[in-house]
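One chain of protein is taken out of this complex; the other chains stay put.
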């Protein structure tokens, strides 16, 4: 049902092969999920997207891996991306999200959606204390 | 610039007053931000919304308070709610979000938006390993 | 194709069973549609969601039941929720929506989407007569 | 704050003038709100948009005028169009929407947003009874 | 999986038949894709939608046909419309979009989504040089 053909004989393009090898090495699994097979129709797009995902999501940082995956999932739900909802729900579980935590993420996401619509509907003015640039001047 | 009038003489409706008192007690501050002043045009809507926010966001749970606020912020960004973006950016900072963590949230949110659009554009089929109900049968 | 398993042997959790019994009694049918089977993975989430749907949608109020379902459908279309589009299209028909009215809802929803994009594209400033809080002061 | 200039000396283009005259005659008021002043930068776009708004919103039909305005408002909230939220909140009030009904619209819109996010998050499969084309064959 | 039945025995309604004949003549093909079969449940909705699509997309204008289809595709991706993503990806290819151009469209769409989320997240104020109505006065 797609608009592009997944690229299977990946060995043919060395740039594509290099990305797939790095995905497998980084994730320590032979499995490469579909987004990468579809992005492989353009080596440049594939390389850039993987480089960003690897840097942001698969590199140790101040936020722990589960928190990062839950944030990714939350945005994907709000943006109605069925593929990312599935892949990042799975990633959350792989990083230890419990069923109770899954329910909690859904409660927060759906409550945020609710108040997002309420605030937009009422056009609530932003409180001045929330506006940084009216309260301070940049000093860095 | 709003579509409703904020309710100021809040003492007049005891249900509204009770919610405002509970907001102040729960948050340990006299400050009540604008969303509650605008929702106060309908006591029932105000009561229900606060009850849900209090239960989901202001009650100890498996997720820590900062993670919850960051999830709320992520959804608000994706849903383009300017008011909630401001109030929950402030809430994240009040709960200890560092500037580096703020940058990290923005990196994750914007990367998710990017791949959300890519997956929808290519109509990437969901990998079967991500589809729970095709892999297991319910046993609870 | 889901990210959670529907809960079938519902008798096991009395809180889940109570909600299902109430859905059946309120709607006067044995049929319980899928959203409730999936929400049942977390009794608290199920209870809260049903309580809100029952209160807002299944309790007599100033707006008639068909108007309420049509509003629900309109939002679900704008938010690209395929499940809710289906369930609330069916609910509208069950409450008497004619084919002509269905066409009318689609005309309004798609026209609104069109002018929503036009106004955002041009950044049309809001007319001062539409801004309540600039025209009056709160007196309630 | 706009991306286009509103067209003031409207008399200069007879097509623009004709649309403004028709807006005033149809609405029985001299006031022409900003969307039309901004669309007037292109007579064709102005003519087509007004013709559609007039036909769908200002012509008697099976749905009553207030229901139509509430549907328009609901979509505008979901699509985050601040201009349309303001103009159609005002239109709803002009057609008799009470404060209680306004609160009810907000409750429905925000509840729909909530379950829209929940269903997308869980990828709830559509119940077969909601799928028309699997249940019947076209006979018209 | 639809909420409406496609209309097959199209000969029955002369208005529907006339639209289908015009689609076939305009596009020089016997194939009529599904959106028109589903819109045919209401002759008025069908007529208006086709008239607009024909005027905007199938009539020579300042923008070339491929650019127009790519713009249509870009919006459909951002709005998560799976049907339009498929039909307009096909239309782009039929108008000569190369694989490299397809990749380029995806890069632009996903980069725009990324900075859209970043700007909303930071609430970046619009530079005054971008605000037309503050820089000039209307003179047309």
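For reference, chains read A, B, C, D and E in written order, and residue numbers begin at 1 within each chain.
Assume a contact is a pair of C-beta atoms (placed from the backbone, for glycine too) under 8 Å apart; a residue touches a chain by one contact, two chains touch by 3 or more.
Predicted, not measured: the structure shown is a model, and the values here were computed from it.
Partners of the chain left out, restricted to shown chains and counted across the full complex, are A, B, C, D, E. Of the options C:2, C:33 or C:82, the residue whose C-beta touches the omitted chain is C:82. Here one chain is not drawn; of C:34, C:101 or C:115, the residue touching it is C:115. Looking at subunit D, the residues touching the absent chain are 1, 3-4, 41-42, 44-45, 48, 75, 79-81, 133.
In the full complex, the hidden chain is touched by subunit B at residues 80, 85-86, 89-90, 99-100, 102-103, 106-107, 117, 125. In the full complex, subunit E makes contact with the omitted chain through residues 1-4, 31, 33-35, 38-39, 49, 52-53, 56-57, 61-63, 67-68, 70-72, 74-84, 86-87, 89-90, 98, 100-101, 104-105, 107-109, 111-127, 129-131.
Following the convention adopted for this analysis, only the chains that are shown with their structure count from here on.
Fitting subunit D to subunit E on Cα positions gives a rotation angle of 180°, stated in steps of 5. For A-C, the equivalent interface among the listed pairs A-D, D-E or A-E is A-E, as over half of the contact pairs agree by residue number.
By number of C-beta pairs in contact, B-C leads when B-C and C-E are compared. In terms of their C-alpha centroids, the spacing between subunit C and subunit D amounts to 18 Å.
Work out the mean CA point of subunit B and of subunit E, and you get 33 Å between them. Looking at subunit C, residues 1-4, 41, 48, 52, 75, 79-81, 86, 89-90, 100, 107, 117, 125-126, 130-131, 133 sit in touch with two or more other chains.
In terms of which chains touch, the assembly is arranged so that all chains touch all other chains.
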